[in-house]
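These notes concern the structure reproduced below.
In this view, the complex is presented without one of its protein chains, the others remaining in place.
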Amino acid sequence: MAVLKSLARSPSAIIGAALLLLILAMAASAGWLFPNDPLSLAGRPLQAPFANPRFPLGTDSVGRNVAAQLFYGARTSLLIGLISTIVAIVIGIVVGALAGFYGRWIDTALMRVTEAFQTVPSFILLLLLVVIFGSHIGTLALTIGVVSWTAPARLTRAEFLTLRNREFVQACRGLGMPNWRIIFFEILPNALPPVIVYASVVMAFSILLESALAFLGLSDPNVASWGNLIADGRRVLRTAAYVATLPGLVILITVLSISLIGQGLNDAMNPRLRRKD
Amino acid sequence: MRILRLALYRLAVSLPCMLIILLGLFLLLQLAPGDAVDALMGQMGSSDTALAETLRQQYGLGGGVATRLAVYLLNVLRLDLGFSVAYNQPVLTVILQRLPVTLLLMISALSFAFAAGMVVGLLAARRVNRWPDTLISMLALIFYATPSFWIGLMGILVFAVKLNWLPSGGINDLSADYSGVRLVLDTAVHLILPTMTLALIYFAIYVRITRASMLEVMTLDFIRTARAKGLKEGAVLVRHALRNALLPMVTILGLQAGGMLGGAVVVESVFTLPGLGRLAHEAVIQRDLNMLLGIVFMSSLLVIAINFIVDLVYARIDPRIEANG
Partner (left out) sequence: MALSIENLSVRLPRHADREYAVRDLSLDVGDNEIVCVVGESGSGKSIMASSILRLLPEGVTPEAGRILFEGENLFGLPLDAMRGIRGARIGMIFQDPMTALNPLHRVGDQIAETFRLHTSLPPAEVRARVIDLLGQMHLPDPARAARAYPHELSGGQRQRAMIAMALALEPKLLIADEPTTALDVTTQAQILSLIRELQQRNRMGVLFITHDFGVVAEIATRIAVMRHGVLVEEGSAAKVLEAPEHPYTRELIAAVPSLKPPSKEPLQPLGQSVLSIVNVSKTYRQKGRDVAALKNVTLALRRGSTLGIVGESGSGKSTLARCIVRLLTTDSGAIEVDGANITAMTRVEWRKNVRRVQMVFQDPYASLNPRRKVGDLVAQGPLIHGAKAADVYPRVRDLFALVGLDPAAVDRYPHEFSGGQRQRIGLARALAMEPDILVADEPVSALDVSVQAQVLTLIADIQRKLGLSVVFITHDLRVAAQICDRVAIMQGGQVVEEGMAADVLVAPKHPYSQALVAAVPGRKWHAATDV
């Protein structure tokens, strides 16, 4: 497609893709490089990086392998990012499409609900949901998705509102096409591109949300997570700063790569010069 | 006039929103394992079901769903947000105690992020696609991708631990006994790192939005008209483009309010500030559902209030906005 071609020319997309590939490689190779449970006690606590060849990035305050946690943590973050994004986008598209296409009272009702979700700060709502539903990793993926659907919904709704009045949609109505066909086959393919681009923003944010939860000690303690590592590193900040610094850098690289890809997608899909003859 | 009508309209529209939130919270309350009485019983170390029933009737937690909903809504209307078992005080009292610190933090962070973001974004737009723009855009993206708690820790590491320029936490120096101006200054110094930490992501967002908005506005027709009149580029930028470019910025301001409250939870935890955010964190750890619900309610009110002000400011700037029937 033309989009993929312009994507390949965008420097931000290329850098982003390269970085993301790195993180994916980390996640994929975790089991092979570190066959033992990353949360098992491996050695003496607080060994500095590069000091012991067995622990290339050192150990944390309890004696667990930092490098192993970083590599396995990649799996956690990427998985949570992916699942929560899918949940958020699907809910968002359904709500936005219905509100944008049918309008009137359906739109008003759905918009009120969307506003309600947007009014409560997402992170605080997330805290509430964690208290009620627990912080098992699977549950977290769903709840993070549930607090993130409002922006995709608004985006989809805006697209549907515009496209619904486009003449090619009116032409389809004039041909006698039933509504469900118009929504799925005519409008949706044209409405999706900006929402897909926004998915990168949602994913980046999901990863940040999960790591923030982990930092506060509210994520799943049975899973290796970057945020958990930073929480641990906080306690030993003065003496062993690497425990907190390294996972933060990795989070930064991951979120950066996803944002860069999203930016590249955005540039690829938008028309540039507007000329007048 | 127009703005007054708009204000009343916005207030009217926010009521159903609040109602939906309350209904949602009530629903979640039903889904929670155990209720306040269970927590109380746990504290007392008793398992007497008869006593539990009596207590439930007393606290309005007995009866059918409808009764409980009615009781719940009535309480909220009377601003009775329940009792916090952990703090042994009414929820509302505790919340109001912690609110000022959070407000101070948020307002400082928002102001800095908006002002600095606008200036830097303008700079980037003026030198679009040249090296200042590329540098600024790259930095903005990096700041946007950085987790705030990590930056906070790094800030503490560099400025408090290594350089010892700034305090590493708390809102005031508890050992000294400041008052008046010295108290204000002490508070300000303690707030520098937290404000910067919270503001960083939003600074990045405003830089990017200002830049994008300015670039968009500069392609519009009335810019060409302004140039055709003989205006200098600087005047075109400031007098014609900027005001129009501000519109999406102001809209975003309202939307960011909620995000910032969420960010405050993390920042207050990192810097051990006695604010609403850290209260939420503690409430989660202590499973104090009442407190958490009260915080959710208060945050929603805050967001609605901020959005209300933002809408009025927007209407002031844009004469095209009318109150729609």
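Lettered A and B in written order, each chain numbered from 1.
In this section, contacts are C-beta pairs under 8 Å (C-beta built on N, C-alpha and C of every residue); 3 or more make two chains touch, one makes a residue touch a chain.
All values derive from a computational prediction rather than experimental measurement.
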{"item": "Chains still shown that are in contact with the chain withheld from the display", "value": "A, B"}
{"item": "Chain not shown: contacting residue from A:177, A:196 or A:269", "value": "A:177"}
{"item": "Interface with the undisplayed chain - residues on chain A", "value": "166-168, 170-178, 181, 186, 189-190, 273-277"}
{"item": "Touch list for chain B against the chain that is not drawn", "value": "220-222, 224-232, 240, 243-244, 317-320, 322, 324-325"}
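Heads up, the rule we're going with is that only the chains that are shown with their structure count from here on.
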{"item": "Distance between chain centroids, defined by C-alpha means - chain A, chain B (Å)", "value": "21"}
{"item": "Of chain A, residues touching chain B in the complex", "value": "112-113, 115-116, 118-133, 204, 208, 211-212, 215-218, 230, 233-234, 237-238, 241, 244-245, 247-248, 251-252, 255-256, 259-260, 263, 274"}
{"item": "Residues of chain B that touch chain A when the two form their complex", "value": "16-18, 20-21, 24, 28, 31-33, 141-142, 144-151, 153-154, 156-157, 161, 219, 255, 258-263, 265-266, 269-270, 280-281, 283-285, 287, 289, 292-293, 295-296, 299-300, 303-304, 307"}
